[in-house]
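Removed: one protein chain of the complex. Kept in place: all other protein chains.
Take a look at chain A:
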Amino acid sequence: MSNDTTTATADAGTPLRDAVPGTALLEVEGLTKHFPIYGGFPVKRRVGAVQAVDGIDLAVHEGESFGLVGESGCGKSTTGRLLTRLLEPTGGRITYNGQDITHAGRKQLAPIRSEIQMIFQDPYSSLNPRQTVGSIIGGPMEINGMNPPGGREMRVRELLETVGLNPEHYNRFPHEFSGGQRQRIGVARALALEPKLIVADEPVSALDVSIQAQVVNLLQNLQRELGIAFLFIAHDLAVVRHFSQRVAVMYLGKIVEVGDRDSIYNRPRHPYTHALLSAVPEATVTAARDGEGRERIRLAGDVPSPINPPSGCRFRTRCWKAQDRCAKEEPPLIRLGGNREGHLTACHFPEEPTTAAREEDVILDPALLAAEKGTGAGSAGPVGKVDR
């Protein structure tokens, strides 16, 4: 494994490669998933819905890596499961290679199944403990009736080698492997069907940091060498920056900003993206001096409940720029003036396209503000400013 692992600055010199011109492999329009909530006595009826995913549009092009980031509970994983059709969408359209698969049944999906595969978050529950590595990886081939030259066992051994495992581990059981090795088995299983798109649902978040780097580099090599498109779901911005050419930021079931890597990480416009980026810890020595050179934004509270999301812009309850208009009008996801092509932002009052330090830090948490300002913080308003 090489040393160039996930540092936040790894991609500084490669902005041009970011723009992937390929044709759209997977297109999503207005994708919605509402989980109904039942309640009441004696007759249970529908009393509401968790609006996990509420109308998102995205497109994954051939051979590109598309990152999907956001806080816990913002609907990233639900999106991944909708795209692999593990969940039935409530609304919207999913098109794969021009074919509408929004409500396709198991039989209709059969030919596409081999082309969209998934890597799961938890390497401990994603492998059947009763099956050998050989049958875990060979199973999908069996289901899809694939008979590679040299036999399935041969192919499985090849795959094990591809993902950096010993092919002689063919007959071993998942419990004999470490978390990182298990995740590699999961990757090999996804590769077994020679997919064109892999939905990776937080593939490294359950792993050790040193192992994370190995697995991310493995995925990156696969993406480059086999030309597989990835939908990479993660909450670790540094990992996504390392891995994805295009990035979408999700908040409470909606995409608030999408664009190429450089735009999102260096010229973000949406306040939420700013807040997320300012929360990434920096590993360099200069940055150790309390975020010098970078803006600092500290949001208060949690993501609002997706059962009853805020009207208008969903981020307005935690946004320091929110005004009346934000509550009334939902901002459309559009290309703002000064943005690159493909860089879309859903905000009425976008921020400046820079992540450089502001004159004042934005701190929305009253308690934290009081701590930062010392004794005189009692009279601070809802949005506090701390002078630098």
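The definition used in the following text is that a residue touches a chain if its C-beta (ideal position, glycine included) is under 8 Å from a C-beta of that chain, and two chains touch if they have at least 3 such contacts; residues count from 1.
Rule of thumb we're sticking to: contacts and distances are computed from a predicted model.
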| item | value |
| --- | --- |
| Protein name, per the UniProt record, of whichever chain is missing from view ("Inhibitor of KinA", "ABC transporter permease", "SiaC family regulatory phosphoprotein domain-containing protein" or "Acyl-CoA reductase-like NAD-dependent aldehyde dehydrogenase") | "ABC transporter permease" |
| Given A:Ala110, A:Ala279 or A:Ile334, the one touching the chain that is not displayed | A:Ala110 |
| Among A:Thr23, A:Gln99 or A:Asn128, residue touching the chain not depicted | A:Asn128 |
| Contact partner of the left-out chain, one of A:Glu176, A:Asp208, A:Asp302 or A:Glu341 | A:Glu176 |
| Contact partner of the left-out chain, one of A:Gly139, A:Gly179, A:Pro353 or A:Pro366 | A:Gly139 |
| Contacts of chain A with the absent chain, listed as residue ranges | 81, 84, 86, 106, 109-110, 113-114, 116-118, 120-122, 125-132, 136, 139-140, 143-144, 164-166, 168-173, 175-176, 181, 184, 186, 189, 193 |
